Each structure stands twice: as C-alpha cells, then as structure tokens.
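Shown here: the complex without one of its protein chains, the others still in place.
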Amino acid sequence: MITRQFGSEVRWMLRRPRTLIGLFGLILVPIIISFGIWTAGSDEGGGGPPGLGAILQGNGMVVPIFTLFLSLNLLLPLVASIWAADGLAGEAQHGTLRGLLVAPVSRVRLLFVKLFGLTAMSLFAVTLMAVVGIIAGTAFLGTDGMMTLSGTTLSFAEGLLRIGLFILLVTFQMVAIGAVALAVSSTTEHPLVVQAATMTTIIVFQVLGQFSSLDWLHPFLITTGFPGLIDVMRDPIPLGQIGDSTLLAGCYLLIGTGLAAMRLITKDS
Amino acid sequence: MTTSTSAPVTAPSKTAVAARTKGLRKEYGSTVAVDRVDLELPEGAVLGMLGPNGSGKTTTIRMLLGLVRPTQGEIELLGRPLPEGAEQSLPHVGALVEGPGFHPFLSGRENLVRCAAFEPLLPRKEIKQAVEDAIERVGLAQAAHRRYRGYSLGMKQRLGLAAALLVPRKLVVLDEPTNGLDPAGTREIRKIIAELHEAGSTVLVSSHLLSEVEATCTHVAVLHRGTVVAQGELTELLQAGGSALQVITPDVESALSALRQAKISARPLSDGLRVELAGTSAPQVIETLVKGGARVFEATRWKTGLEELFARLTEAEEAERGMSAVDTLDGGRR
Partner (left out) sequence: MNKRKVTLVAAATGVITGVAGLSLLAMPAGAGQPPSLPDVSAESLVQQVLTSKPGAFGGTVEVDNKLGLPAISQIPQLADGKHSARIWTDGNGKFRAALPNGQSEQTIVNDGKTTWSWNSQDNEVTKAEHKDEPKAEKPAQAESVDPATAAKQVVELTREFSEISVDGTARVANRAAYELVLTPKASEKTLIREVRIAVDSELKMPLRVAVLTNGTAEPAGTVGFSEINVGPQDPKLFEFTPPAQAKVTTPEAKESEQGRDRRPELGLEQALQGKDPQFFGTGWDTVVGARIPAEAMTQVPAEAQGLVDKFTKKVSGAWGSGQVFTTKVATILIADDGRVVAGAVPEQVLFDTIGHVK
C-alpha cells in the first residue's frame, strides 16, 4: 500500500508543469557552466573564478560537483521549498488534502509520503544535474579522470564515486531544507508563503554567516554546513566537515519532520 | 408562534446506526461553531441535513469524517469510535466535502487515479476499472481526459461524486452535492442517491435546498445555530409539525373576533386567515366562523411541508427576537 502511495506521489510531482520547468532549468546550469568555462578557456588567462572554479579548465568531471555546489546555495533550496510547499499547503489550497485524509491516509503516513516524494525528487533532480554535468563537462572541457583540489588525479571510476557521494550529500541537505519547509507548509494554505519563508531563511542565514561578530550563531545555521561539503574534492577526503554538515542537516531534518508531524496531527482540515 | 420549537423534535429511531454523535462541540478560538450536537444516522437511511448557512452542517460533517477534532463529545462511525477507529471505518465512507478538491493540471481521470491510489480497499489491479466505472456513473465519460482546470462547476461536482463512489461504500457523505448542477444534473444526483439507498448504503446529504431533501431523503436533521433542533424520519416529523386550516373569507375582522371568543388561535392572511387546529377540529372552527357571521368561501387543510417545518424551526428565534410574526408566516408560506 505504501509503495503504491509513494509511486502515486512521485508520479503526481512529475506531472506538475512547474516541476518539469524546474528540472529543465536545473539541467541548464551545468551546460551553461561548461560552456562558460570552455569559452573562457579559449581566450586564456584573466584570473578564473575562485575555489573549485579554478580547476575546472580541462577537468570536465568536476563540472557536476561545481554545479551542485553552486546550486546548493539558492537553486536547490528553492526547488526543495517548491516541492514542500506544493506537498501540503498546495494540497490544502486545492482541497485535495481533505480527500487524502478521508481516504483515509493517516496523518503521519501522509507526512512520510510527502517526505518520500521530496527525497525521491531531490535525488532525481540532483542526479539529473550531475549526469548532465558529466556529459556537458566532458564534452566541453574534456577529461582525463578527475583532478582534485589536492592536485591528485582520480580515475574515471573514482571520480564517479566522488560524484555519487556528493549527490547523496547534496540531496540530504536538500531534504533537510525541504523537511523544514514541510513544517511551514503544514501551517498554511498558501504555497507561496512557504517558498518565501524558506528562501528568506536561507538567504538570511547566508547573510548572517558573513558577520564574524555573530560567529556564535554560525554553527546553528544549516547554510554554514554548505561550504564544507567541498571536501569531497580533496584527496584524501577529510570527513570532519562533511560529517558535521551532514549532522547539522540531520538535526534540521529531525526538527522539520517533528514539527510537521506535530502540526499535522493536531491540525483541523 | 405558539408551536413548541424550543425543544428539538425527535422521532426515535428503531434501527442500527451508521453514525452517531453525542454532545458534539467545536470551538474555533472563542467562537463556538457547533454545540450539543446529538446526531443519529440510521443504517440504510438517507439523511438530509438541513440548516441555513453557518448553522454548523459542514463542521459537523468534517468532525464525522475525522477531519476536525471535536472540542468535546463523542463520535461513532460505522460502529467504531472516531478518531481512533478512523483507519477501519473511513475506507467504507465516501465523501464529498466542501466542494470538490482536485489538481487543476491533471485530467479528471488522472485525478481519480490519484485518489484511487490512496483508497485502502481498492486493490492495485482494480484501480483502472474502478476509475472508469465511477466516471461512467457520474456521466463524465466525455470529459474525463480533459484537464480539471477547464471543468465547469457541474463537472467538478460530478468528479467529486465520482471520487466518493470509487469503492462500494457503506456510508456516503455528500455536502451540497447539487451545487452548480443544472436541473438534469440534479436529477442524476437524485438518481444516484436513490441507487445508493437501494443498494443498502447509508447516505448523508447536506443541503440548503429543501425540495432536494424532501424528494430524496428518508430522514431529516435540522441544524440551527450550531445545534440540532429537529431530527427523525421525514414523515413523522412532518406529522408532528402540527396542522392548521386555511380559511378564505372576506370578513377577516369578524372571523378573528369570533375565534378569539372561542379561544382558538388564528392569524390574518391577505385573503383570509390561518387557524391553528391545536385543541380543536376543522368542523368546530367552521361552525364558530359561521356562527360569528363570517362568510367562508373555502377552507383547506394547511399542508405542512418541509419548507415550513424548516422555517418554523430555524426562524423561531428570530421571531422571538422581535421580527413580526406575519413576516415569518409569509416566509413559511412562500
């Protein structure tokens, strides 16, 4: 029964026009990045972008990681918030939430169906971006394996493993953000409120992260964990920051899911 | 008004109940939406739930379906307490509450498939057939492939009904099912309700269209200001509603004074009067009138319809608050 509900949820999400538009937008990112680096490369010089961007030239396998890393700051949270917003607030707005509840779907299960949909779609979107990134990256920039930030060169297979790991890490961050957005989503009938609240929070967190006078606050912000994920591109991989970021996201996931569950159980529909 | 409307008129039920509420109360903040609702829905009955807007019909239905938690009181649905037994009882309940709710970007058929996926009693391989049957039943076959976005109000309503009928139900709850339907559509809904009734399902229909209820229901419950003011079998309620005599006479003044002397209560109408038959009989009234010198052209038994009953039950309070009795009476007659 639950697999059938999961399936229905994902089919429903994939049928949404805005999901398709969103996914299309997402796959443009790695293509644009690859193309941009490629054209920048042909005229040579002119101090490349900072960080990971500096090693992109001729290193197409890094494109998926660079793309996801960039997108994690804004684009992927936006997508996660849209899905979370449609999941509960959107269903409430269309009156379909009532239909599900009298079917009946228990409220806890409904939350898990929504979380599953969010996770599955996040994984799908992130993987899609990565795959397009690999294709576009290798097509435009070519590849001999994958060069890490530590200056070592990984084989194609090792590179794929790194990309796979990064996909999982980024998906998890997305799901954590989505879970908190689901909690917001359970309190309203207006999906836009959910998106606005989530994106405002993410942006405010990033701004707060810029002020060193607020450094006591930084460990509480999920956005603080984003930059550390780049450690995937170091060799050997230092697990400290990656672990911290993932634990941080895990805390958000727990809080979001818990709050959403509490709200759903006590909610009148 | 002298009829006894202050206490709920209740005709006792003899059969088993499909749903029952006891002392139901729901507060939203400081406002009380529903209070002291004791509702009984006999098995196999078609219960019409009547009440003006804001009388608590929808809130009661939502509590009955476990969508809203009552502040106080108990609910029993298909023999199980709610909300604990919701997972056992709700699969047998089909509902159309507060208008149909569907996704605008999906076609009618796709919407039903999504609903069906969450129906616990529907095996996976029967989903397709169940959806087609439901579409057929509500007469949406022509429009099933179209996006819900483009549906007319009536089509939306039919799709909502189809979703409620995806699975054979023990209880079907329809909140304003004929909303937005043309007369043909209304007839179809009546037909469906009759079919459900024949098949042994219990049906709960809420409506503000009295003719609707009168035509299709076996039982009636009248809600007013958040509480049940009358419920029972339709025929019994109508009988218990009291009777009156409509007398056409040009001599209203003399007729009234004659009746007053005989201690028979009566009220003037435009072309005659209405005489209450409580504690008296028609021949006695006519005799009094004739003796009093009033020319009686015509005397007919006043037919108590649901409409009048409803008006009496729901407007009694307004009358007591100072609205003129004549207005009320005219309202009831219209």
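Per-chain residue numbering starts at 1, and chain names A and B are given in the order in which the chains are listed.
Just so we're on the same page, a residue touches a chain if its C-beta (ideal position, glycine included) is under 8 Å from a C-beta of that chain, and two chains touch if they have at least 3 such contacts.
Quick caveat, the model's predicted, so the values are computed rather than measured.
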(message) One chain isn't shown here. Among A:G7, A:G36 or A:G58, which residue touches it?
(response) A:G58
(message) Just to verify: which one of A:I2, A:L28, A:L74 or A:V108 makes contact with the chain not shown?
(response) A:V108
(message) On chain A, where is the contact patch with the chain that was removed from view?
(response) 48, 50-52, 54-55, 57-59, 108, 144, 147, 149-153, 216, 219-220, 227, 230-231, 234, 236, 238, 240, 244, 247-248, 250-259, 261-262, 265-266
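One rule holds for everything that comes next: only the chains that are shown with their structure count from here on.
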(request) Quick one: which bits of chain B touch chain A in the complex? Just the residue numbers, please. (result) 62, 65-69, 86-87, 90-91, 93, 95, 97-106, 110, 113-115, 117-120, 124, 163
(message) For a test of understanding, state which residues of chain A touch chain B in their complex under the given definition.
(response) 1, 4-5, 7-8, 11-12, 15-17, 94-106, 266, 268-269
